[in-house]
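Here the complex is missing a single protein chain, while all its other protein chains stay put.
First chain written, first letter: the chains are A, B and C, and each begins at residue 1.
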Amino acid sequence: MKLIGEKGVKRILMLTAFSAISALLLIALFILNEGLPFIFKYGVKDFLFSSDWNPHLGKYGIYPMIVASLWVTFGALVIGAPLGVAGAFFLTEYVPKSIMRIIKPTIELLAAIPSVVYGFIGVMVLAPLIRNNFGGPGLSLLAASIILGIMILPTVISISIDSIMAVPQSYREGSLALGATTWQTIHMVTVKASKSGIIASIILGMGRAIGETMAVIMVAGNSVNIPHSPLDSVRTLTANIALEMSYATGLHRQALFATGVVLFIGIIILNSIASVVLRKRAVKK
Amino acid sequence: MKTKFHIKDLDLFFKEEKVLKQINFEIPANKILGIIGPSGSGKTTFLRALNRMNDLEDGTRIEGNILLDEEDIYKPDYDVVALRKKVGMVFAMPVPLPMSIYENVVYGVRLSGVNDSKLLDELVEKSLTASYLWDEVKDRLKTSGMRLSGGQQQRLCLARVLAMEPEVILLDEPCSGLDPISTAKIEDALTVLKKDYTIILVTNNTKQAARVADNTAFFLMGELIEIGSTGQIFTTPNRIETNDYITGRFG
Amino acid sequence: MRIHPRYTQRGAIAVLGGATLLTLLILAFIIFFILEKGLPGISLSFLTTNPTDMGRAGGIFPTLIGTIILPLLAIIIATPLGIFTSVYLSEYTKENKATRIIRFGTDCLAGIPSIIFGLFGYIFFVVTLGFGWSILSGGLTLAVMILPTIIRTSEEAIRAVPKSYREVSFSLGATSWQTVKKVILPNALPGIVTGIMLSIGRAIGETAAVIFTAGSSLRIPSSVFDSTRTMAVHFYILAREGISAENAYATAATLIIAVLIVNLSAYWLMHRFIAKRS
Partner (left out) sequence: MFKKILVFSSALLLIAIMWGCGKGKTSITLAGSTAFQPFAEKLADQYMATNNNVVITVQGGGSAVGIQSANSGAAQIGMADLVTLPKEAKDLTATVVAKDGVAIVVNPLNKVTDLSTDQVRDIFNGKITNWKEVGGIDAPITVVSREAGSGTRSSFEQIVTGINLKKDALIQDSNGTIRETVANDANSIGYVSHGLINEKIKALKIDDQECTVENIVSGKYKLVRPIFLLVKGSLEGETKNFIDYILSDEGQKTIKAEGLLPAK
């Protein structure tokens, strides 16, 4: 690296950062380019707020899917985030390090299980469980939320563990020395110091939950319906794209890309809300 | 007597706030300058201006000049890396890097491209001896620097600076967290070291300044109130604020 | 009302421990479920022979190759890009609107479904650049897909390195790059490795993006311009077209055993590296 010099290093880093970011930008442009024209042609209002999705009749209304996506993501976070963060705190603060060193890679293993496998477990185990205990078709909003909640666990736990571990030991010792219990130390000191990483873990987990397709397609039931209870079958935006893409041509295909545009914008809005809410709460503390 | 630093009309701003106001004085070479003053008086900020550590904080800006050996260290193309090699620094909290004692000491030298292990070995012994740590750690140089006690860690930090053979050593309240014995060891080291180095010691402990400093400067609210020989400052201060501070009436 | 700390402590242990137990039980169940269905189908010949009869019989040898080579290529491309980007963002630029927008954009892209990455890869790499369905197209697509995770986790890890380490390093005359190389990256390593492991996981488990870009050919690839099939895709095809549930689960079981070995050895290497340093 000496050959290149400090300025050269900076330039190389800038170049990589730039190329990584432009690759990501390219994706964003790709989605917009394929989908935006359709939205304007079909009409923003009809596309977003009509409940009639019937591609072979030329009806493309995605309102029920927007509602379903929000519910499923919310449900996944309600299930996955508390479990994951609680687990991360327990594993770092109460469990010996040697044990955690085995548990953590095992949890990360779950990130590598293909989502189709989760889907099959959902269809074969979870859906009958829900159907027999609560009624409904089983393949439902609830099933999708639970499966997604489980799928985001590795992301939430792993990244949270790292940020909790990064809190200097002296903070904990300082608190414990003042007579605080481990729990008081966690919620008064450790949470605050590791907050940024925990938030990142939840946001990445939320990203995974919104973006997941295969597992959701298999367990959500996919009816184009505004859900009235967690037991109703729903279709999310992502499911809609992946479900019909393999046979879609012409306008139908454009409509699916337009669904992608809506999804993208939705993610932007959700992320903005998340960062604003979290920042506000942070300021209060 | 040779002048090491020459500070001319120095103003330092952090964002909109003026932290240092019109500082003007000279720092002679091969002496220990003690800087005293209450918390928030700008003494640490001043110290960090001397090796441009303030550059790392966003929103810091200076006016005026700081000359090191008559060369302005804030002129545009000045080599900051070379400056920091010439002007070493020991921080208030001992921060050993998470590596072995040995590697901590040679960190700065390795950065300059020295890799000859015999040379490094000699350097480690010399630096650790000069910082009064050698006897305590010579058998465990490969263990982590973080396993040392606070006092040992701070002496390790001093050794780390000495290893680079700088011309100036800046110390920012180096003994604030240490026991009297460790403090004494560091003070002993400093009195020996001033033969070869210019030492600037920021301290909250006026007695420490009285013990080791040749000259003492008193800072208050971002201003240099008074500077003179340590004897004069502590016996016949010219300013009432100085007198109040050293007799413990405020601060 | 103020509850005595002793009780909040007990309550906390109960709640946190309960949550952990539940999590571990779910995870154990999933692993058990796959192994129970899949282990009986695994044998040496299953691992070393080619599939025959549409995957109903024979082994999964070509998909083993695909599962190794494709995520490896993606990681080789994405890791340096991702780490350098996060280093640039956190160490070389001041926190300003641009970095915030970039961070925000990365967060958003983490939520784009993989099928979109797949379609992008299909149109961009497979058709426009003419790479065809190939390891190269697949690797590049997967690299772009995992980039947000790597950038974000690396950045978090880098930000968690104490500021005092940077100060010490700079005060000893280090340049920015020397500080990054000697102090920041080694100390951020655990977090960066987590990001990489999660990304490898995602690349290995991905199906949609892979089918559209790397294809699903069952032959052993002879160059990066050849198509390949990963175990995840193999499972996908076998299970979803209802060809052979038995071989599908045997594939899934092989997959998780392989990933477990990779994960554990990666962490072992990392801990050894850290232990050696300090």
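Simple rule for what comes next: a contact is a pair of C-beta atoms (placed from the backbone, for glycine too) under 8 Å apart; a residue touches a chain by one contact, two chains touch by 3 or more.
Since we're looking at a predicted model, the values are computed, not measured.
Enquirer: In the complete complex, the chain left out here touches which of the visible ones?
Expert: A, C
Enquirer: Which of C:I60, C:L89 or C:I211 sits in contact with the chain that's absent?
Expert: Hidden-chain contact among the options goes to C:I211.
Enquirer: Consider the whole complex, including the chain that is not shown, and state which of C:Q9, C:T23, C:T194 or C:S227 touches that chain.
Expert: For the chain that is not drawn, the touching residue is C:S227.
Enquirer: Of the residues C:A14, C:L39 or C:I76, which one touches the chain left out of the display?
Expert: Reading the full complex, the residue touching the unseen chain is C:I76.
Enquirer: Name, in rising order, the residues on chain C that touch the hidden chain in the full complex.
Expert: Residues of chain C in touch with the missing chain: 52-55, 69, 72-73, 76-77, 79-80, 122, 126-127, 132-133, 135-136, 181, 185-186, 211-212, 215-219, 222-225, 227, 237, 239-243, 273.
Enquirer: Can you name the residues of chain A that touch the chain not displayed here?
Expert: Those residues of chain A that touch the unshown chain are 1, 53-56, 119-120, 123-124, 127-128, 131, 137-139, 217-218, 221-225, 232-233, 235, 242-250, 252-253.
Here is the rule we use: only the chains that are shown with their structure count from here on.
Enquirer: If you average the Cα atoms per chain, which one ends up farthest from chain A?
Expert: Farthest from chain A by mean C-alpha position: B.
Enquirer: So the centre of each chain is just the mean of its C-alpha atoms; given that, what is the distance between chain B and chain C in Å?
Expert: Centres of chain B and chain C (C-alpha means) sit 46 Å apart.
Enquirer: In whole angstrom, how far does the Cα centroid of chain A sit from the Cα centroid of chain C?
Expert: 15
Enquirer: For chain B, which residues are shared contacts with two or more other chains?
Expert: Only 81 qualify.
Enquirer: Specify, in ascending order, the residues of chain A that touch 2 or more different other chains.
Expert: Only 6 qualify.
Enquirer: For the complex, give me every residue of chain C touching chain A.
Expert: Counting only chain C, the residues touching chain A are 5-6, 8-9, 11-13, 15-17, 19-20, 22-24, 26-27, 30-31, 33-34, 80-82, 84-85, 87-89, 92, 102, 104-117, 119-120, 123-124, 144, 147-149, 151-153, 156-157, 159-162, 175-177, 181, 190-191, 194-195, 197-198, 200-202, 204-208, 231-232, 235-236, 239-240, 252, 255-256, 259-260, 263-264, 266-267, 271.
Enquirer: Which of the residues in chain C come into contact with chain B in the complex?
Expert: Residues of chain C touching chain B: 94-95, 162, 164-175, 178, 182-183, 186-187, 277-278.
Enquirer: Along chain B, where are the residues that touch chain C in the complex?
Expert: Within the complex, chain B touches chain C at residues 51, 53, 56, 58, 81-82, 84-85, 88-89, 91, 93, 95, 97-100, 107-108, 111-112, 144, 146, 157, 160-161, 164.
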